[in-house]
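The structure is given below, and queries will be raised subsequently.
What you see is the complex with one protein chain gone and the rest in place.
Just so it is clear, A and B label the chains in written order, and each chain counts residues from 1 on its own.
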Amino acid sequence: MAYETLPKTDVVIIGGGWTGLTAAYELAHTGQRCVVLERGQKRHSVTSFGAPEEHDELKYALRYGHMQDVKKETLTFRNSRDQQALPMRRLGSFLPGTGLGGAGIHWNGQIWRPLPSDLAMRSHYEGRYGAGFLPDDLSIQDWGVSYDELEPHLDFFERICGAGGYAGNLNGAARAGGNVFEGPRSADYPNPAMKQPISNTLFGQAAERLGLNPFPMPSANVTKAYENPYGAQLHPCTYCGFCERFGCGYLAKADPIICVYDRIKDHENFDIRFHAQVLRVEKSSDGRTATGVVYQDEDGSELFQPADTICMSAFGLWNVHLMLVSGLGTPYDPETRTGTVGRNYAYQTIAAVDAFFDDSVSTTPFMGAGALGVVVDDFNGDNFDHSDLGFVGGGYIACKQYNGRPVSYQPVPEGTPAWGGAWKHAVRENYGHHGDMVIHGSSVSTPENYLDLDPTWTDAYGRPLLRMTFNFPDNDRKMSDYVMNRAVEIAEEMDNVTSVSSFNLAAEGQDYSIVPYQTTHNVGGAVIGTDPQTSVVNRYGQMWDHHNVFVFGACLFPQNLGYNPTGPLMGLAYWTLEHMKTDYLQNPRPLMDA
Amino acid sequence: MKRITSTIFRMASVAALGLLGVPLDAQDRAASPGLDMLELRLQDDRVLFNAQVKQPVDDDLLELGRLVAMGGAQSGGSAMACFTCHGAQGQGDGSGAFPRLAGQAGWYVYKQLIDYASGDRPNKVMSGIAQRLTEAEMEAVAVYYSAIDAPYRAVLGQINGETLQWGGQLGAVGSAERGIPACVNCHGPSGTGNAPSVPYLAGQYANYMTYQLQLWREGVRDNDAMNVMSSIAGKMTDEDMRAVSEYYARVRPAERVIAPLDAPMAVTIGD
Partner (left out) sequence: MQIAPGALATSAGILAAPHPAFAQHALAQHDARPWAFVTDDEARWLAALCDVFIPEDDYPSASQAGVVDYIDLQLATGYGRGDGLYLEGPFPAGTQQQGYQVPYPPAQLIRRGIAGIRASDAPDLTALDQSAREGFVERLSQDTGTYDDIPAKVLFDELLGLTNQGYFTDPIYLGNYDYAGWKMVGFPGAHAYYLDRVDDPGRNASPPPMGIAHDRAAQPRPPRAIRKDI
């Protein structure tokens, strides 16, 4: 294929979101010339996301104004290998971003750290419950990097975001009011916790009465005027209720544009190109390294950008897709169970509980923020005894108040008809009297849940679509049911509640569907680990097969934890970048023996 | 001492305005709106929501508010009459030294009085006045002024068109360069306010607004929730401040006319 070759750069970075811009910031400051290739448009939080125009539920929440265009890139989906995968013709279950800042623009701002046991799930469970405890049909793995190793990086990212919260474990000392299950923090959160509305407060009180340990959800919706370590200035959140799916024009939600891009854009070692769609990564003739990337610019011309080092910072799914279409690593074959690229794809297991209050409790749901919640972590990870439960993993229970946007937020009690006079009445009676709970559960990996390339459909660039084969494992169905029932208990304990209903998306007999929104927490497919037979990158995020390719994002997770992935993946990103800066770039080579 | 100073100042401003032929109604008590007029206005949900502070608004509250405005607070006196500086209709006196109060968000005005009294908002004149009001009087006078729909004074002085444009842009869109969010993010449609918490800018005096922005920037004023205004003002230059102030001084709220549903339609789907 004929294409123009551009002058070589030190580092080419695929994607201008959280990990791509952060990689550019860190590497540019060590003298590396960085070129960021972003497939989407340039934009800025101040001028592109200002109210009132941004506060348009139809345009952004329902028609996905900030999300990727499926006409250009989508994927095919099936529950199991005996079905034909069909295109995801409309966004639904997950909402990948595009444009400067990527999904970091429209995220909720929930910022977590993994539990120490999350990072070593296999050895932890085997250590506590015995060698045969994990079922054979679950491909659960350790990450190969420990919580202690990641701690300074997790902390740093929280500082980049101005995270607000209350530490529950400060250097080993438990603090009531924080998450007493978390790994030890070297310092408290940089900002105070968010202010809680009445529904979340009632939830917390009920949880305490039941002997549980509620705490405010850690939030990157900044709670007071703040300057981050890169010099970015953030402003306090107004609780406007147009957070997730929207950009923040108040400069109150930590996003890659204000936190990182603004602080690096004028640096001499930084160059970013927009409408630059990376088509594939090119390999050297001996296959041991990558030589650069081919991308299509906005005129449709194909250009080759050579580089010494490649950072794959696209959204997790598209990192895996690029590996597959470029022939990086060995694709996973579920029949023979060999190969690693695409293996161990996982998601997030979601259930919901609704509590309806009597007229004395007025919840004003329109006052909300993406990370506004009170959380109970007692049933997450291995924070509770799994001995006789028949599953592994868990999830956090949060009573949250993200938004009261009237198309999306129409809570009605069980049994309400779906339309008509009674429905209309129920919508208005319950709008301001509802407590909204989510069970945000882990997602274990199995040999049958994986990613590969579709044989039939292609994207706008002529490449085969990514094919996703996924269904909820029985393990997760049981886990979700268990944690949901714990949430129902809390809901029933709350004051002034007239009814409680619950819904488990992973219930027995309910197959995973790409239609209803769940989370954009697609993980795995380019797993991190210490054994090249079961991982795509080593514990430094470096591809086993191509030592100058470093991979970022949740595609690295061997299975998904209960928490939202942005915090953990950014901790990993800073960890990878540290090893690139202090080790790899001085002496490019595989950092681990195969 | 205070009385004399204010009299002298007022005489000077009165004289200055007299030269410009601006009508002087600061002392014309007959021009203050009757309670009937206010009650009529308060039938509108929006006016009522904008005005209400804590208790339901009734004519007793409006009476009290008017009394306070005339100087009749319990610890009142002629130096305590709001209208002497803020105008019988809450329009100020044209100088910009005293902000327009008419139609301002009631809770916001009430909060400013609380903050003046406690010193959270420093002001040599208003602190003394606010300290002599009870909370009930503060609420009443805030509701009273909030319910008034006073005409706007003409904006005086020449202004560079480019400055106005920049002010309009900063207000509507903000500045990515400087990290300044647009004013309308919080201050309501075209800066006409977002009750109960956020005051209007539209039609406020330009020099008053510029002065407040300077006070925010210097940290002298910081009585807003979480210091949002000082974060924003801290990034504004003098020119930015002048631009947005002059712009919003000239903005007027639009009249909203809703055609009733039984107006003739283009197509009636009837049976």
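Note that in this section contacts are C-beta pairs under 8 Å (C-beta built on N, C-alpha and C of every residue); 3 or more make two chains touch, one makes a residue touch a chain.
These numbers come from a predicted model, not from an experiment.
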**Item:** Contact set of the excluded chain (shown chains only)
**Value:** A, B
**Request:** Among A:6, A:210, A:352 or A:367, single out the residue that touches the unshown chain.
**Result:** A:367
**Prompt:** Among A:144, A:236 or A:524, which one is in touch with the chain left out?
**Reply:** A:236
**Omitted-chain contact residue, chosen from A:514, A:536 or A:580** = A:514
**Asked** Where does chain B touch the missing chain, residue by residue?
**Response** 45-46, 49, 52, 107, 186, 188-190, 192, 194-198, 225-226, 228, 253-261, 263-271
**Fill in**
chain A positions in touch with the non-displayed chain are 51-53, 55-58, 62-64, 69-71, 74, 77-79, 83-84, 86-92, 195-198, 201, 236-242, 362, 364, 366-367, 372, 404-407, 410, 418-421, 424-425, 427-428, 431-432, 456-458, 511-515
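Note that in this section only the chains that are shown with their structure count from here on.
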**Prompt:** Approximately how many whole Å separate the CA-defined centres of chain A and chain B?
**Reply:** 45
**Prompt:** Inside the complex, what are the residues of chain B that reach chain A?
**Reply:** 172-176, 179-182, 184-186, 189, 225-228, 230-232, 235
**Residue numbers on chain A that touch chain B, as the complex places them** = 44-47, 50-52, 223-225, 233, 235-236, 238, 249-251, 258, 262
